[in-house]
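To start, the structure under review is shown below, and the notes come after it.
All protein chains but one are shown at their positions in the complex.
Moving on to subunit A:
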Amino acid sequence: AALNDGLRSQVSAALKEGRVTPTELCQRCLALIKSTKFLNAYITVAEETALKQAEESEERYKRGQPLGILDGIPVAVKDNFNTAGIETTCASNMLKGYISPYNATVVQKLLDQGAVLLGKTNLDEFAMGSGSTDGVFGPVRNPWSYSEQYKEKSVPKSHSEDGEFNWVITGGSSGGSAAAVSSFTCFAALGSDTGGSTRNPAAHCGVVGLKPTYGLISRHGLIPLVNSMDVPGILTRCVDDAAVLLGSLAGHDPKDSTTIQDDFKPFELPNLTDVSKLSVGIPKEYHAPGLSSEILALWSKAADLFKNAGAKVVEVSLPHTRYSIVCYHVLCTAEVASNMARFDGLEYGHRSDMKDSTESMYAATRREGFNDVVRGRILSGNYFLLKQNYEKYFVKAQKVRRLIANDFVKVFRSGVDILLTPTTLSDAAPYTEFIQEDNRTRSAQDDILTQAANMAGLPAINVPTALSERGLPVGLQFIGRSFQEKQLLTVAKWFEKQVQFPVIQLEEVKRHDSGVFQHQKSASFS
C-alpha cells in the first residue's frame, strides 16, 4: 500500500467488504486513546456515543447502505467546535462544564455522513498559542517524543537534569488534533487555523494540515478567535484523506454569512505525473530570521525536486511579509477583545460568586475564567480599539493587511501557480525549552511563516517532508490561489509521493495494531 492510499481507497473498501467493522475501528481507537493518555491529546472522550454511532454505521454497512466514504470513520474534533451534548471547553475555565445545545455545521456534516465522533481534542486556551501548552487541562505531548525515531537520535538529550522525560511540544493551537491523528487514535481531526494553528502542529507532528480558503467552510459553531481570519482546519495522515474531508465539509452555509454562495463540487485528486506545466514560487522573505539551517536545506531540496521534475521554479517576493506579525497582532487582539466580551458569566459558562454588583461579577468572572494569555490579548485589543487609537492602529493594520494580500495577488498574477515555503522555523522544541518564553513571544515567532495566508484568506497546506536530525518531523507548506484547493492538493499529493515521509514507530500503536494496521506500511490507515 502506498502513502497516498487512505480513506477513499483502502478503509472504505475494507468497511464495505466487511474486512473490518465500524465497531472494531471505534474500539481500537478508543483503546489506543486510553493507552496514549499520557499524550493528553483529548479533553473529552465520548466513548458511549461513539460506540453507538459505530453500531449505527455497522447497521448501514450490513444493509449495504453506507452514507459515504466517512461512514464509520472515527474522527476527533478540536474543543473549540460546538458539539451538542458533549462538553465544549476551549481548554478554558470559562467554559468548563459547558454543554452546547447545538452542533457546529462542520460537526453536523461529519455526523450526517456517519463519521464516529471519538471526542474533543486539547488546545491552547481559546486557540491562543502556538504550542498547545496553555490550556487549563495541561499541555499536549507530541507523539513523536515517544517514537523510535526520536529515541534513536535524541536519547542522550531527551532527559532533563532531574531525569524527567523531556518530551517535545506538538505546536499549536490545534495540538491535540494533530497528536490524535499522528498517534493513530483517529483517522482525521478538525482543527482551526487563524495564524497557522492547524499547519504548525501538523508540521511538528508529521501529519497533513490543510487550511482551506476563507469562506469555503462554514464557521458556524466554531468559537471564534478572529472572525475575519478563522477557518476550520483539516488534519489527516495523507493528502488524499484531506481531500475527502474537504469534500464533505465545504460549501455555502446560510448560517454563516461569510461563506461563498457558489456551488462547491467535491473532487477526487488526480495522480499528477507531469509537473512541467507547473510554476512554483519561492518567496524570498520566507527565509525568515531564525529559520533553522536544516529546514532551509530541506526547502532548497524540495525546490530542486520540482525543478528536476520539469517544473518552473522561480524566486518571488512578498515584500510586506515582515509587517505581518505586527499587523496580525493588532487585528487579532482587537477581534479577541470584541469576541470575548460575551463571556460575562450571565447566560452560560463560569460565573463568579462575587455578588456585589453586576460590574464586579463580570470582572471577577472574567478574571477567574480567562488565563493570562486571553486577558493580555483582551487588554491590548481594547487599547487598539479606543477612539483615539483606532485610526493609528486598527485602520492602519487593515491597510497593511490589504498590502499583504495584494502581494499574493501580484505573485499569482505573474504566472506562479503555487508557493513553496517552510511551515515552521525548526522542528518541535522540548517543552521545558518552549516555556522559557511567554506565549506572546512564541506566537509571534512561530506564526511568521503561516499567518500571511490567513491575512490573505488563501488556502495552504503542510505536507510532512522528512525527519530532522533529532528524529522529529519537519513539514513544508504550499500556498495556493483562492478557492483553488484542487490544484493545491494535487501538487501536495505529488510532493507527498516524492518524499515518502516515514510512518511513526510508536510502541502503543504497534500493540493495538492486530490485523488491520499490521498489513500496512503507509502513514495513512488502510
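One rule holds for everything that comes next: a contact is a pair of C-beta atoms (placed from the backbone, for glycine too) under 8 Å apart; a residue touches a chain by one contact, two chains touch by 3 or more; residues count from 1.
As a working rule, contacts and distances are computed from a predicted model.
Novice: There's a gap in the complex where one chain should be. From "Pyruvate dehydrogenase E1 component subunit alpha", "GATB amidotransferase", "BLOC-3 complex member HPS4 isoform X3" or "Protein MIS12 homolog", what does UniProt name that chain?
Specialist: The missing chain's protein name, per its UniProt entry, is "GATB amidotransferase".
Novice: Among A:Ala91, A:Ala104 or A:Leu420, choose the residue that contacts the chain missing from this document, as touch is defined above.
Specialist: A:Ala104
Novice: Using the definition of touch stated at the top, determine which of A:Cys29, A:Ile169, A:Ala203 or A:Leu222 touches the missing chain.
Specialist: Once the missing chain is taken into account, the touching residue is A:Leu222.
Novice: For the chain not shown, which residue from A:Ser9, A:Thr49, A:Thr258 or A:Gln445 touches it across the whole complex?
Specialist: A:Thr258
Novice: Determine which one of A:Leu318, A:Ala337 or A:Val474 touches the chain that has been left out.
Specialist: Of these options, the touching residue for the absent chain is A:Ala337.
Novice: Residue by residue, what part of subunit A touches the chain that was omitted?
Specialist: The missing chain touches subunit A at positions 81-82, 88, 90, 95, 100-102, 104, 219-224, 226-228, 254-258, 334-335, 337-338, 340-344, 346-348, 355, 358-359, 362, 382, 385-387, 390, 394.
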